[in-house]
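Only one protein chain is missing from this complex, and each of the others stays in its spot.
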Amino acid sequence: SEASITVDFPGAYTAHLGDEPAATAETNKTELLEYFKTMYTMRRMEITCDNEYKARTIRGFCHLYDGQEAIGTGVQAALSPEDSWITSYRCHCIALARGGTVEGVLAELMGQSHGQTGGKGGSMHFYNKEHNFFGGQGIVGAQVPVGTGLAFANKYKTPLGEPMPVAIGCYGDGAANQGQIWESMNMAALWKLPMIFCIENNQYGMGTSISRSSCNNDYYTMGNVIPGLKMDGMNVLSVREGMKHVRDYVSQGNGPMVVEMSTYRYHGHSMSDPGTTYRNRDEIAAMRQTRDPIEFVKNLLLEHTDATEDELKAIEKDVRAEVAAACDRAKAGSPPSSIDELVGNIYLDAEGKDVPQPYIRMPDYEKSIRA
Amino acid sequence: SEASITVDFPGAYTAHLGDEPAATAETNKTELLEYFKTMYTMRRMEITCDNEYKARTIRGFCHLYDGQEAIGTGVQAALSPEDSWITSYRCHCIALARGGTVEGVLAELMGQSHGQTGGKGGSMHFYNKEHNFFGGQGIVGAQVPVGTGLAFANKYKTPLGEPMPVAIGCYGDGAANQGQIWESMNMAALWKLPMIFCIENNQYGMGTSISRSSCNNDYYTMGNVIPGLKMDGMNVLSVREGMKHVRDYVSQGNGPMVVEMSTYRYHGHSMSDPGTTYRNRDEIAAMRQTRDPIEFVKNLLLEHTDATEDELKAIEKDVRAEVAAACDRAKAGSPPSSIDELVGNIYLDAEGKDVPQPYIRMPDYEKSIRA
Amino acid sequence: VDVTIREALNMAMDEEMEADDAVFVMGEEVAQYQGAYKVTKGLFQKYGERRVIDTPITEMGFAGICTGAAYKDLKPVCEFMTFNFAMQAIDQIVNSAAKQAYMSNGDMNVPIVFRGPNGAAAGVAAQHSQCFASWFSQCPGLKVVAPYNAEDAKGLLKAAIRDPNPVVFLENELLYGTSFPLSDEAQSKDFVLPLGKAHIEREGTDVTLVTFSKMVGYCLDAAEELAAQGISAEVLNLRSLRPLDRDAIINSVKKTNRLVAVEEGWPQCGIAAEICAVVMESDAFDYLDAPVERVTGADVPMAYAIPLEKMSLPQVEDIVAAVSRTTERKMYGVA
Partner (left out) sequence: VDVTIREALNMAMDEEMEADDAVFVMGEEVAQYQGAYKVTKGLFQKYGERRVIDTPITEMGFAGICTGAAYKDLKPVCEFMTFNFAMQAIDQIVNSAAKQAYMSNGDMNVPIVFRGPNGAAAGVAAQHSQCFASWFSQCPGLKVVAPYNAEDAKGLLKAAIRDPNPVVFLENELLYGTSFPLSDEAQSKDFVLPLGKAHIEREGTDVTLVTFSKMVGYCLDAAEELAAQGISAEVLNLRSLRPLDRDAIINSVKKTNRLVAVEEGWPQCGIAAEICAVVMESDAFDYLDAPVERVTGADVPMAYAIPLEKMSLPQVEDIVAAVSRTTERKMYGVA
C-alpha cells in the first residue's frame, strides 16, 4: 500500500479545559492530492464568482471563502457523512464539500433554475439534506441554535450509550458575540449534546476587527465552563486531526465543545467591500505568503512525496478548465420564471413534495393563483 | 457621635478575577435600626400582598420579594441617588427603596388610580425616574441590555476621567442564561461602562433549580473575562460593603462587574405557585431559620447594641400598623375608569406630558377618541 | 363528554406522542412543573425526560434548537410560556423555520409546532397581553391556527403536529379552564381537523360574524342577544388564520350580505383589516348591504386596572352595536 507520511505541526493547538490532541498527522500522497484538488477547486470557484460578479452575472450579497478552504476541507475529512453541518451565508465551499457541484453552485449564484437551490436561494442559501447539510443561513448567529437542534436530533435518535452522529455549526468571529450562541452552548452543555461550536475566526466581522467586537479574543474559551480547542485553520491536517479529536469527544456523550479556527479571508466581506480600508494590503499579502492553505499542501506534496511542480501545475490546469466549463454550463441555463416556480415549495408534504395552496395572492389580485 | 460597631462576616465573598473586599463592616445602632425597619416594612408589605391576593383585591402575576430584602436594602445603602437601577417584575421592594411608598405600591397592585403607576402597570411595573429607578420590567432578561444603556448614558454624560454614576441591572438566576445578557456584558466590557450585572440567585427560576437551568452555577463567573463577586445576599452589611466595592470599581472606568447575590425566595415564584413541589418545606424552613435577613439584623442589634427585644417588637408593631393603614388607604381609592385615563400617556412631549392623539380607535369604532 | 381546553390540548399531545416517537415537547416548565398552565400535565411522567424537556428561559435558543431538530425530521412541539416571549425568538420562527422550505427549493421540511397562549390574559398589563395573530399570519411558509373550543383544540393541534410545515398555534390562557363538549368522533385518536378551513359555529341569515379564538364565544353570545332582537347571525370560527379560508368568508357574506369581523388584538393591520380587504377584492363585495365592520381591541397598550382592561377589549355589546349598524344601514346605491 501507499507510503505513509508523518507531518508535525507543533503549536497548532491550544486547549481550554481539556487535552490538546497530538500536533501530528499521518497522511499520504493520494490524500494530499485530494485535499489539494478540493481546495484548489474551491479557490477557483470563488475567484470565478468574483469575476462573474464583476461581470454582473451574479448579484446581491456574495461572500467568498478563499483563504478559509482548509477548514471546509479538513472538517469534511474528519466528519462522517451522518454528521450534520450548518453554516452561515459564507457557504459556497461547504455546499461543495457536502455533495454539491461547481456548476450547481455557480448556476445558483447566476439565478438559474438548474442552480442547486433552483434560483431561490442565491449565494447565501445552499442545502443538501441528503448529505446532511442544512444551510447556508443568512441571519448572523441564527444557525447556531439551529445547529444545536441538529445535535439534539442526533442524540434523540441514537440509543443511549452508543456514539452519536455529531452536528457542527460554523460561524464567524463577529457572530460569536450573539447571545443566542451562548444560550445554545448552555443547553448543549446541560443536555450533553454532540455539538461542535465552530468559530471560523477570520479576524474580522465585516469591517470590525476582533478586538473591537469581542471583549474576549480567545474564542475557544468562550464556552467558559465548556471545553474548547483552538486550531490552525490554514492547515488542513491540523483541522482534520483536531476535528477528529473534537468529534470523538462530543460524539461520546461528553457534551459540546467550542472550536476556534484561526484563519483569514482574502476577499472583502462581500463583493461590495474592497476589504482594504480596515486592514492593510501588507497584512493580506503576508497571510497569502506565509499561511496560504493551498500552498501549505503543495509544499507538503513537493517536500514529502514524489509529486513534481509539473504534476501539480497540471492538476491546477485541469481544475481551472473544469471550473471554467462548469461556469459555462451554469451560464447556459436560464432563470426560473414560471408562476409554478414562483409559488412552489412554500409548503411541503411529508415526502417533501410541493403542496399547492388554495390561494396565493399576486401583486395584481386578478392574477392570483388558485390550486 | 454614635458608637461604631464592627461586624465581621468571613466567607461572605468569593471573587472571580479580582480582589475580595474585606468581609467586615462598620455600622451603628441607628443604621441597623433603619435597615431593620426598612426590611421589616418590605416583609410586611409583601405579606400584605399575599393576603390581599388571596382576598382577590390583587390579581394577575404577583411576585414577592420576601427573603430577598437584604439585597434591595443593602444595594440602596451602597449606591448614590444618581446611580440608575433597573430590575425585573419582582420589583415591589425596589420601588419602595427608590422613593416609593407602601401605599403607592399596594394601591398599584389593587389597580387604583392613586397607585404608583396609576393602575397602568400593576405588580410588575414600577418606575420612578426622579429617583433613577427604571422598572419593574416583565420580560425576562430584557432589563439587562436596557440597564446597560443606563450605564452607557451615565458614562456619556460624565466628563472623561471623572468618576461616573453607575447603573445596576438586577435579574434572576433563571434570567442569567439569556443571551442578551451576554451581549450586554460584552459591550459593557468593550466600552468600559459603569455597569453592575447583579444576579439575584434565589436558587430557582420558577420551578427550575439552578442546576437544571445553567451549566455554570458559579454565576459570578458568568462574565468569563469580566470580574465577578459573589456575596451573601441575606446579610445587608455584606451586600452593602460588597456593593460599595463593586460600585467603586465600575464607577472608576474599569468596566463592568458581575455580582452574584446568594439568596432565597420564601414565597412561590408568583401567587399561582405554591412553591413546594420543586423544593421541600424543610429547605424553606432551614433558610428561614438560619439565614433570614431580618433576623440577622435583629440579632446584630441585640448582640452589639443596647437595643432590646421590646424596642424591636415596638418597631415591628409600628411597621405593621403603618402597612395596615397604607393598605386601608390603598383600598379606599378607586380604579382608573375614564377614557382619558385609558388613552393618556401613550405618547409624551419632551416635558413628559401626555400628547393626545388625533384618533384612537376603540373596540366600537363609533366610540373612537379624537383629539 | 365535556373537557377543558387544557385537557383537549393535553390529549392531542399525548396521542401524537404515543403514535409517533418523533414528536417531543420542549419549553419552559413543561416537564417537572407540568406546564406553567398545566397544559403538559402528565406528559413528563409518561414519556420521560427524553421527550418532555424543560429548558432554561432562553426562547431564542430553544426555538432555534427545536427548529434544527425539525430539519432532521423530528416533530417538535415548542411551547412558549406565552407568545409575548416568542418575540425574542421570532427571527427563528420566521427566518429559520417558515422560509426554509422555499429557500431550499423544497429540500427541507420543517415539521414543527410553536404553541402557547396568545393575546390578553387577566391583570398582566402591557408586556404580557399582546396578540400576535396578524404578525404570524402575514408570513408565507407558516401556518397559523387559533382554536376556540375543545374539538378545535384537540383536532387542530393534532393536525398541526402531523403537518410537515411549521405551524404557529395560538391558544388563549383564559380559555384553558373552560369546558366544552367533545363528541365521540373527537374522542378518537384518529380525529383531526383540517388546517385552513373555517367552521360555521352557528348558522344565520342576516349577518356574518367572522372571528377566532376567545372572541368566537363572544360572538356566539352576541348572536344569542341578536336572535332575541330578531336578527339571525352566522358565526364563522376561522380556526386557521393562515391559510385563511377566504371561500368560507366570501360564501357566508354572499348569504347574509353583512359582515362584522371581530378580534381581540390591536386594530391596525389586524386580522379584521385583512378580512375587510378580502371582501373588497372579491365578488362578495357586491353582495354587501353595508360596509364591513371591525370590532377590535382598543388601540392602546393593555393597562392593568380592571376597568381599563375591559375598555381595551371587545365586549359583547360592541359586537351587537356593530351588527345593529350593519343591519340598519343600507348601501347608498351608486351605479
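By letter and in written order, the chains are A, B and C; residue numbering begins at 1 in each of them.
Going forward, a contact is a pair of C-beta atoms (placed from the backbone, for glycine too) under 8 Å apart; a residue touches a chain by one contact, two chains touch by 3 or more.
It should be emphasised that the depicted structure is a prediction, and the values quoted were computed from it without experimental measurement.
Student: Check the options C:T4, C:T82, C:Q127 or C:N172 and report the residue that touches the missing chain.
Tutor: That would be C:Q127, which touches the missing chain.
Student: Just one of B:Q137, B:Q203 or B:S270 touches the chain that is missing; which is it?
Tutor: B:Q137
Student: For the chain that's not shown, point to the residue among A:G74, A:G111 or A:G169 touching it.
Tutor: A:G111
Student: If the hidden chain were put back, which of C:G27, C:G141 or C:G196 would touch it?
Tutor: Checking the options C:G27, C:G141 or C:G196, the one contacting the hidden chain is C:G141.
Student: If the missing chain were put back, which residues of chain A would it touch?
Tutor: Answer for chain A: residues 59-61, 108, 111-113, 117, 119-125, 137-141, 174-175, 177-180, 205-208, 212-214, 277-278, 335-337, 339, 341-343, 346, 360-366 touch the chain left out.
Student: May I ask you to list the residues on chain C that touch the chain which is not drawn?
Tutor: 60, 84, 87-88, 90-91, 94-95, 98-99, 102-103, 125-127, 130, 134-135, 137-141, 242, 244, 265-274, 276-277, 280-281, 285-286, 288-289, 291-294, 299-301, 303, 330-335
Student: Tell me which stretches of chain B touch the chain missing from the display.
Tutor: 84, 86, 117-121, 125, 127-129, 134-135, 137-139, 142-154, 156-157, 167, 179-180, 183-184, 186-187, 190-191, 344-350, 352-354, 357-360, 365
We adopt the following convention: only the chains that are shown with their structure count from here on.
Student: Could you give the separation in Å between the centres of chain A and chain C, each centre being the mean of its C-alpha atoms?
Tutor: Each chain's C-alpha centroid was found; their separation is 40 Å.
Student: For chain A and chain B, let me know how many angstrom lie between their CA-based centres, rounded off.
Tutor: Between these chains, centre-to-centre, one finds 46 Å.
Student: Find the geometric centre of each of chain B and chain C from their Cα atoms only, then give the gap between the two centres in Å, rounded to an integer.
Tutor: 37
Student: Out of chain B, which residues touch more than one other chain, so two or more?
Tutor: 177-180, 212-214
Student: Counting only residues that touch at least two other chains, what does the list for chain C look like?
Tutor: 56, 58, 60-61 - these are the residues of chain C that touch more than one other chain.
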